[in-house]
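All protein chains but one are shown in place.
Going by the order they are written in, the chains are A, B, C, D and E; count residues from 1 in each one.
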Amino acid sequence: MNSLIALVSMGALGLIFGLSLGVAARKFAVEKDPRVDEILEVLPGANCGGCGYPGCSGLADAVVAGNAPADACPVGKAPVAAKVAEIMGVKLDSSAEPKYARVMCLGDRTRAIELFEYHGIRDCRAAQLVGGGSKGCTYGCLGLGSCVSACPFGAMSMGEDGLPKVDDDLCTGCGKCVAACPRGIIGLRSKKDSVNVMCRSHARGPEVKKVCSIGCIGCGICAKNCPEKAITIVDNLAVIDNSKCTRCGICVEKCPAKCIIDYAKIEPALPAGAGCENLASASGGEGSKAAS
Amino acid sequence: MLYCQAARRVRPVSSLGVAYKGVRCMPRGSFRGGIHPPENKSSTSGLPIVAAQQPSKVVVLLNMGTSGALSSMVARGDSVLRGQKIADPVGRMGVPSYSPVSGKVTAIGAARTGLGTLDQAITIEPDGQDTLDESCVPVENVDKLSQAEIVSIIREAGIVGMGGAQFPTHVKLTLPQDARVDTLLINGAECEPYLTADHRLMVERPRDVVRGTQILMKAIGVDRAVIGVEDNKPDAVEALRRAIAEATAGGAVEVAAVRTHYPQGSEKHLIKSVLGREVPPGRLPFHVGVVVNNVGTAVAVADRFDRGLPLIERVVTVTGSGVAKPSNIMMKIGTPAIELIEQCGGFAGDPGKIIFGGPMMGAAVPAADVPTTKGTSGILVLDRAESRSVEPMPCIRCGRCVESCPMRLEPALLHQWCEAKLWNEAEAYHALDCIECGVCSYECPSRRNLVQAIKYAKAEIGARRRAARERGDK
Amino acid sequence: MKQLLVILFSQALVNNYMLARILGTCPFIGVSQQFETATGMSLAVVFVMTMASVITWLVQHFILNPLGMAYLQTVSFILVIAALVQLIEMVIKKNSPGLYRALGIYLPLITTNCAVLGVAIINISSNYNLIESAVSGAAGGLGWGLAIMLFAAIRERQRLAPISQAMQGFPIALVTTGLLAMAFLGFSGFDVARFIGL
Amino acid sequence: MRDTVKLGLILMLICAVSAGSLSYVYGVTSKIIDERKALEVARALAVVLPSAQDFEKLTEEELADVKADARFSGIEEAYRGSADGEVRGVVAKVLTSGYGGKIALLVGVSSDLSVEGLEVLSHSETPGLGGEITKSAFRSQFAGKGSSGPLAVNKDGGEIVAISSATISSRAVVAGVNTVRDLTAALGVAGGAGR
Amino acid sequence: MSSPLQAFTNGIYKENPTFRLLLGMCPTIAASMAVSNGIGMGLAATFVLIGSNLIISLLRSVIPSEIRIPCYIVVIATFVTIVDLVMNAFLPELHAVLGVFVPLIVVNCIILARAEAFASKNGPVASIMDGLGMGLGFTVALIVLSAIREPLATGVILAAADFGFDGIRLFPQRYAMAIVNQPVGGFITLGLAIGAVNLITSKKKSKGSHGAQGGAGK
Partner (left out) sequence: MADSKLIVTPAPHLRGNIDTPTLMRDVVIALLPACVAGVYFFGVPALISLVSGVVGCVGAELVFEKLSKKPVTIGDWSAVVTGLLVAMVLPPHVPAWIVVLSGVFAIGIVKLLFGGLGYNVFNPALAGRAFATAAWSALATTGYVWPASIEGAAWARGIDAVTSATPLTMLKMGEIGGTSMSRFYMPLFLGNVAGSLGETSALALLIGAVYLLWRTHISLRIPMSYIITVAVVTALYGQDPLFHVLSGGLILGAFFMATDYVTSPINAKGQIIFGIGCGILTSLIRLFGGYPEGVAYSILIMNAAVPMIDRFARPKRFGEVKARA
């Protein structure tokens, strides 16, 4: 008897709430494109803003609204782009290559001189405002790591030599570091575009020589020797047109300043696993979501 | 409220009439916050201004900060005369530049400035003659000129604020239609420690100060001017008073002695001290009916009208522990700092820091050979021991910076936002109101670089605003 | 009236749900990174705890007690709370997007907040009447809200502190909560009745 | 519409199954729980009033009558204990105000108004200070005392040695014991003059 | 990912609900005052987890998403009530100590989280294993914490009132820190324990190499 009462009354409660939830689900349904949530699921959830939208949900909205392309997320790169494209039912131009940050300066402690002793906030952008930065070269890397602290993925670390290093495994090509560098030294390059002039100095040759032993002096030897005519000298600085470059390596060899580098052929020294704890501890909650 | 801290933190009991050597001056005023650092002025405050030696070269910069870029009117190899116009401004805000010497243009190109940047500049090698260009003639009949004419002569003379910011004076003098300005305030506070350039001008050339003041009054059409001087310069107050008594024509010029208290020379605080008016945040002096000019600016105006000279020289105080023989020098603008130091007997010991301006707001320059500018009021050389800076410690939230900030901001928190790169927060905590006076860093027991952080924040906020505006335009 | 005040003070401060009773830790730690979100969460918790107090009181006194089914307390309470929270969420999502943004997004999180079921059970075991239960719920929510708002402000300041890698995030938040609870020990033994009586 | 009904029915089914299974488990466990509780009470009563074997609980009305007296507002439950048909004493659960809150005591007082046994059921005193009231070293002092008048702590001139630095808690226990002592007298159990 | 064995081991270390997922903290703190409490609470939660995971996994295709939460929670509450009743009957002292936290297993974030995240998407066997793993993970965490807290707070370890065992005294009562068994001590111990686990994990992952330190410097 007792259990019958229990059965019936609980059943009644269940019925009431089940019905009302059912009614409510219908009556108060909010039209929302389900694709927004789907896209949000596949986006990395780093909320870094590298795409230019306010966080991942911002990008999801924009993609569904047609304001952003399917491969707008620089972090997720091709795999995410493919999934987003699938959700959106569009085709991707698969030629898009992922890009990585490249610090276009080789003026480390041994090669470039310091003009003065700087004491102050250890941040390149702040230092730039004081005496223009301590580097003898007004174009060179200040080595105070604004880029390092700007990277949301811990892909950058400050090397022993006073130049920042990029860990390609972690770099998502979001470009945060590019924007952070007060000297505009960092560029985004795909793996393919591996031959680069690692200097940004527009100073004339003798001026460069005074402050840095590995800066581009604008001598034009590379341009002369390039079989593809891919190199031009613009305002005292050699510029490589990567679309013409065949990575023959002649310029790398000929450059008297040794400031041209083929990234595919050197292994940039990096401390192992730099900065990865950062992410591991931050995403404790997310970990479960991703794993399940 | 309970302002029971030591005297320097006590809100001053103001409005006491102070009698100066028998003559009643303006009520002595002050403002809340601020500090009284050691003045260190005694080594130069009694030294008359001496003429500069002929420099080996002068470097005239073609980028003038607020007043924008200039374009050169001469070419390499040209001969120029002293007072000859050699560059014209590109923008509306700008003023022309004149050659401070007669000689030959040896280079036009990038030169390192005191700020560490590479800027375009004209380098001139003097011929030692100092032949004056014939365009330099005094202005007759000042009384007959209209306001606009006076302003245009001032602009043409290349005059910018000599108080430090080098803000183009003609822009300040061109008031908006609806502005109701009643007072011209001449800033003779010279509150920065060490500096005595303005002090010497007021003592030695008080008549020119008054004359320039009167012309400036005409330019903005007011009949009242007050010269605000810190009360540590009684001789300047006296000299000015005498000059005023002697001057016959012109409107009423008064002298107000104000408390010796840094940053008394900041225009907002001087206005508060002398006139009791507070310039609201984000507003300019003319919103409370005042235009502020430096005494050096007034003298430059007088020089143009009475002697025909455009702005090609200024007084600079060369001083500090690292200089053998500190002096006040009437220098040719563009002279490399090192040559002025050499005129003062060279370095005493191992120089650690060379500062353009005073120790509170001045900029340490990257090298000794950078050129001086129209705004270089002092060259302060500190020896190596004095230049050493202590590693900052963490903020202990002592509140000294908050308590002493004359703008009543919270520098410690601004520094925090800057550290975390939270620029919106920095803006919400009014980073843009900071006058960069340096009081907070001076006071900080943890030796934090508060002003640098705030400057950084201001730069970032500015950049963001500009970017937002551009996006809006698109 | 005085009795209600006594309940208010003791539930909000002396027996603070978070700091003295350890209820509602997960959202307390999870939703306190920002002061604004913590404020939104506080409002939502006050609302849900009040509502849950009232509805479960009704269930207890009009269904469970008369039918002699006190052992179904947990099941029926949680069913009622979960369903109601979900209903309310749907309603405000539709009718008031502004309120939804301020409050609604926190609602689903609250279903699994111990404090909500806790207050319902504690109300019954304290023999509160309907109005007392409502006040108790609101007070519990307010106390929890006060704690999380203080805590969120603290955590915003902590963002800049050089806390060692391993302790960053949850660990330091838990230690902070512990110290906060230690400060709130000052309220222990507080004679609310005598305080109100005056 | 059919979907909605389906929702209701599913939830109803789950609830019903849940209720069904719970009522079964409840049926099994409630017997054990009730028995255990009864046993516990009996055991506790026997501990604090060993001289009695049978305990008769005061009815609701009787208790209400007792509590009408302000002295006895702290009494929660009370039992008359008897052995061989003869009333031997009273056991009562009493609440008293300690340092950190209410202390619940179970006190057995025999008909000559001396304390037979004392248990601390619950308290929120400070561990190490007032918390020591639960220790038998403290409690055992009470046994046999009280026949000559109300008890008191040594500070107040009595013979109960208060726990050092926890006079408040000690006083509270004494007060609780005295209440039961008074109750025993008030119930007319004292002096063996049972009904 | 949902191989049963993996689902099981996951919960114990890699996704330990307390130390890694940071869920179910209220009962963790409340029940870790003594090792015996910890084991009791842990096993109770394990039972509920297994039971609810199993039922929910079985019903996963039947339950419509609109009433997902109420359904899960009723299932969970049922198991919780069963535990509550059984514990009251057979382990009364433990039941008294755990008090309101037994019914509150219902809202233990771990359980609903597993229902949502795992059982509603996986088959019954994997779900049972997941429940078992998670439950044991929770239990392990409770044991670790209580093995720290109990002796610090009382000087005794392994006291179990239900079995009439007074525990092993490690040091005199006089030195015991009562605060460790208060909420204060619970929060701090849990915080430090999670910190320690983080430290160990990060040490394991890579030795040293201090990552990017943010901020504009000092």
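Here are some notes:
Just so it is clear, a residue touches a chain if its C-beta (ideal position, glycine included) is under 8 Å from a C-beta of that chain, and two chains touch if they have at least 3 such contacts.
All values reported here derive from a predicted model rather than from experimental measurement.
Within the whole complex, touches from the chain that is not shown fall on A, B, C, D, E. Checked against the full complex, the candidates B:Met93, B:Leu132, B:Ala363 or B:Ala420 give a single residue touching the omitted chain, namely B:Ala363. Considering B:Gly46, B:Gly109, B:Gly128 or B:Pro445, the position touching the chain not shown turns out to be B:Pro445 (whole complex). Although one chain is not drawn, the whole complex shows that of D:Ser111, D:Thr126 or D:Gln141 it is D:Thr126 that touches it.
Residue B:Lys353 is the one among B:Lys353, B:Lys374, B:Lys421 or B:Lys458 that touches the chain missing from this view. For chain B, the residues in touch with the chain missing from this view are 1-6, 8-9, 31, 35, 37-38, 116, 193, 268, 272, 277-281, 283, 338, 347, 350-355, 359-368, 380, 382, 384, 387-390, 393-399, 402-403, 406-410, 412-413, 429-430, 433, 436, 438, 441-447, 449, 451-452, 455. Taking the complete complex into account, residues 35, 149-151, 153-154, 156-158, 160-164, 167, 172, 175-176, 179-180, 182-192, 194-195, 198 of chain C touch the chain not shown.
In the full complex, chain D makes contact with the omitted chain through residues 99-100, 126-129, 164-165, 167-168.
Going forward, only the chains that are shown with their structure count from here on.
Upon removal of chain D from consideration, the remaining chains are still joined by touching into a single piece. Minimum number of contact steps separating chain B from chain D: 2.
Counting hops only between chains that touch, chain C reaches chain D in a minimum of 1.
Counting C-beta pairs in contact across A-D and across A-B shows that the higher total falls to A-D. Comparing the CA-atom centres of all chains against that of chain B, the greatest distance is found for D. Inter-chain centre distance (chain C to chain E, centres taken as mean C-alpha positions): 21 Å. Here the spacing of chain A and chain C, counted between their Cα centres, is 42 Å. For the pair chain D and chain E, the distance between C-alpha centroids works out to 35 Å. Of all residues in chain A, those that touch two or more other chains are 2, 6, 9-10, 13-14, 17-18, 21-22, 25, 121, 123, 126, 149, 277-278, 281, 284-285. Counting partners per residue, chain D has 3, 6-7, 10-11, 14-15, 18-19, 22-23, 26, 30 as the residues that reach two or more other chains. Touching chain D in their complex are the following residues of chain C: 69, 71-72, 75, 79, 188-189. Of all residues in chain D, only 3, 6-7, 10-11, 14-15, 18, 21-22, 25-26, 29-30, 32-33, 36, 40, 126-128 touch chain E in the complex they form. Contact residues on chain C toward chain A in their complex (touch as defined above): 30, 63, 67-69, 72, 75-76, 79-80, 83, 86-87, 90-91, 93-95, 165-166, 168-170.
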